[in-house]
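Note that one protein chain of the assembly has been removed; the remaining protein chains are unaltered in position.
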Amino acid sequence: MSSLTSLNLGEARAGLRAKRFSARELTEAYIAAMAAARPLNAFITETPEQALAMAASADARIAAGGARPLDGIPIAVKDLFCTKDILTTAASHILDGFTPPYESTVTDKLWQAGAVLLGKTNLDEFAMGSSTTTSHYGATENPWRKSGDNRPLVPGGSSGGSAAAVAARAALAATGTDTGGSIRQPASFCGIVGLKPTYGRCSRWGVVAYASSLDHPGPMARTVRDAAILLGAMAGHDPKDSTSAPLPVPDYEAALSGDIRGLRIGIPREYRAPGMPGEIEALWQQGAEWLRDAGAEPVEISLPMTKYALSTYYIIAPAEASSNLARYDGVRFGLRVPGDSLADMYELTRAAGFGAEVKRRVLIGTYVLSAGYYDAYYLKAQKVRSLIARDFAAAFERVDCLLTPTAPSAAFAIGDHSDDPIAMYLNDVFTIPANLAGLPALSVPAGLSADGLPLGLQVIGRAFDEATVLRVGEAIERAADFPTWMPGTRPGMTE
Amino acid sequence: MTALIEGRTGQWEIVIGLEVHAQVTAKAKLFSGAATAFGAAPNSQVSPVDAGFPGMLPVINRHVVEQAVKTGLGLDAEINLVSVFDRKNYFYPDLPAGYQISQYQQPIVGRGRVILDMPDGATRTVGITRLHLEQDAGKSLHDQHPKETYVDLNRAGIGLMEIVSEPDLRSAEEAGLYLRKLRSILRYLGTCDGNMEEGSLRCDCNVSVRHPGDPLGTRCEIKNLNSVRFVMQAIEVEARRQVDLIEAGGAVEQQTRLYDSIRGETRRMRSKEHDHDYRYFPDPDLLPLVLEQDWLDRLRAELPELPDAKKARFIAEFGLTVEDATVLVAERATAAYFERAAAGRDAKAAANWVMGDLFGALNRLGLGIKASPVAPERLGALIDLIADGTISGRIAKDVFAAMVETGAAPGDIVEQQGLRQLSDTGMIAAAVDAALAAYPAQVAQYAGNPKILGFFVGQVMKATQGKANPAVVNDMLRRKLGG
Partner (left out) sequence: MALDKAAVAQIAALARIRLSETELEPLAAELSQILGWFEQLAEVDTENVPPMTSAAAIGLPMREDIVTDGECREAILGNAPRAAPGGPAKGFFAVPKVVE
């Protein structure tokens, strides 16, 4: 492993600015790492030529003394972000060959900040999943394996490709999206940091839509500081997105003061899910202790609506998805299966183009919006969503952020749960509420399971208070001594 | 004005409600920055947002919202300060996203009304149920290829106001009056150009029949009627079809139909057969639209004078008849022309000239009033020349024709062509005497046949190239003929 790829984002940035190495050298190291990591199937499209061209521009700017915030930093982009003139698939057969004539706002901001595009990472098809096993391009493997077990594990999902790439040091950092936990849960499974910002903090323009009111683009990185740096470049108001927050972007990096004294940390009792593994409960308590040691005050609180969050999500998200995916019809882009009639063409194209999980969710979504069922399902779920948001609002009158586990288990084997949709959906039990309420939430790797697999802890904060969430997350990171853990340096990990 | 249909089982009343789709006059579309101009090359006025590309998002055009509010105010309607955009989900090639952004339960405008100017001078009020904003769809061309339909998305995303009337109309004629009045109001406000040939105004028609006093019958919707004439024809044809069907023992099924103007019949529309479940839900990409009361008040204050108010004012200020006022206010530009022509002079004369000779000339030349070769002030000057006796009404017509042709001022034409009315009694007397001297037989007939006067008037006018003041001629002849 190249020593260049062992540097985290903050360190690489410093190295580039101090001219200890060039952007070209750093990018070449990552291109090689990306190639070496191919067995993981973390990337759908590698863009080494583009990367080198961008690195060259970064080097020119650095030499001229006008370095941009992320100049020369090699980033992997979840293949849900439209990248101009570069294949963008959403991991779906129905977007075969789709080459967007536009760049998503978030990735455009990254390139404007000087970052380098390594490639487009794998995901669950249309971001629907918690395992990255529903991709048309095959499953992605978690770089971590259980001690003494050779079975490939899922990296989590839907941003599994991004998580695996970062964990395997095949990218310095990555973008993801989080609709029900799709940044945080794979971050937890792969032992990296993943942040779902507040709804509207990062623009959705140019991000292939799954569920419009729940989709959150966000950073995935090795450390909390790295995530803060990346968030700063990704965030900001976008007039092209009507749900984008018209608020200035604070300096998230500067907010990492290391001082969390006096902060009240809510511990929601309802997150103690029945059947939750003891080691996760233990890690959660450990997390609370770490924070107490750092001067914060854990406080037990209640979020009574928690148990209804999963149903609420699995009504609302598929409903919005059923409408957002209606545009995939074979007419203007992507796959077209010829038909004798228009109806045939639509039906055959969509039947061939969508995978089983996407079909399932589109059908559920169509049903819950249909005449006679709208009130009982969709409208009801919208109301319960209000109550879930109220729960958080009430909690935040007493505490400054919440601490919970990120996922109810460590990474499982590829192929497990594949025939039981609801079992798969339960992976998101801790992450979904923050999506429904639109609140910022961070997963920090905090410990290892008995099998030697990463376990994350989640910090949830007030709207637009990513600074506090990151600061508390960093305190956990410090206490958990995470940065030295990576595949190859701990027992039980793959090289 | 109910037009009852005589059927075998008695009289039938037609009940009509109209849904008008009016394209909002704006440079850009409702939710994207693409242009709206008519007649552009296919797919050249399309943003990726309009084309439903992955990741694209809508942003609402403030001016289009303003236009909808102004229209609501012009329809004397309730403006809803909070309204919501919903997705109407269905599949069709000219609907790229697979849904249309529309408004379902909370439209921007609520109940209002349109006042019909009936031919007999009375008025009739037709209720408006609501007005909402929605995206227009693209165009599907089915006749360009034997096996394919071609799709042009230029129109996709243009802002439409859907204006729904109460089922208050009772005849094809009333429907025609309603459409024309609605179009007039929209053109006054500048919120829609009302051009049905270009498709900026389209009408769907809901028609049902019943015996007077019975509850409402089942209605059929006739879609995409693009002229007032076709609307009226389609209503009559459909009403007749329904009456015949019921009287033959059948029942009207609720369905969507098209009007075939060549065959003069309505036909069931195949593509709308299934799929009435639009699964409306609030668009999560758009937050509720909240209007400020002061903004609304400012828009209301800035509204132009609308046809009904202008008509009332023309009747009160200018003493016009209801019929004349109704004609003159139908188009804002016509009303403005009339007012300038009538300023400070006989309004009735101005009205007659505008509605008679001016309209005649414009029709002949195929011009709208804004392109009139005769400016309103010049028409007014012509009327003054008649009023002060400089020329006769008869000569004025010739002068007017010359004004249309040359654009010259009436006074100049009169001088150049020497058309000044002859009022010099001496010269007229000479002509009168000459005429009387030339026709002694007719002079003798006068006592028994006073109509001979006309003959002599004609002779004097001929002798004076029509310039003699007719009143003076008549007067003088009468005295000399001895009456």
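By letter and in written order, the chains are A and B; residue numbering begins at 1 in each of them.
Keep in mind that, in the parts below, a residue touches a chain if its C-beta (ideal position, glycine included) is under 8 Å from a C-beta of that chain, and two chains touch if they have at least 3 such contacts.
Treat the numbers as computed from the prediction; the structure is a model and nothing was measured.
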item: Among A:Asp149, A:Asp259 or A:Asp344, the residue in touch with the chain that has been omitted; value: A:Asp344
item: Contact residue for the chain not shown (choose from A:Ala18, A:Ala64 or A:Ile422); value: A:Ile422
item: Given A:Arg24, A:Arg360 or A:Arg478, the one touching the chain that is not displayed; value: A:Arg360
item: Absent-chain contact - pick from A:Ala14, A:Ala282, A:Leu387 or A:Ala450; value: A:Leu387
item: Interface with the undisplayed chain - residues on chain B; value: 26-28, 32-35, 41-51, 59-65, 91-93, 140-142, 144-153, 258, 269-271, 274-275, 277, 279, 282, 284, 286-290
item: Contact footprint on chain A, counting only the chain that is left out; value: 97-99, 101-102, 199-200, 213, 239, 242-243, 245-246, 305, 307-308, 311-312, 314-315, 322, 326, 329-336, 338-348, 350-351, 354, 359-360, 362-364, 366-367, 370, 377, 379-387, 389, 421-422, 436-439, 463
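Criterion: only the chains that are shown with their structure count from here on.
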item: Chain centre separation (chain A, chain B; CA means) in Å; value: 58
item: List of chain A residues in touch with chain B within their complex; value: 81-82, 88, 90, 95, 98, 100-102, 104, 204-209, 211-213, 239-243, 319-320, 322-323, 325-327, 329, 331-333, 342, 346, 366, 369-371, 374, 378
item: In the complex, chain B residues that touch chain A; value: 48, 51-60, 87, 89, 91, 93, 96-99, 149, 151, 277, 279-281, 284-287
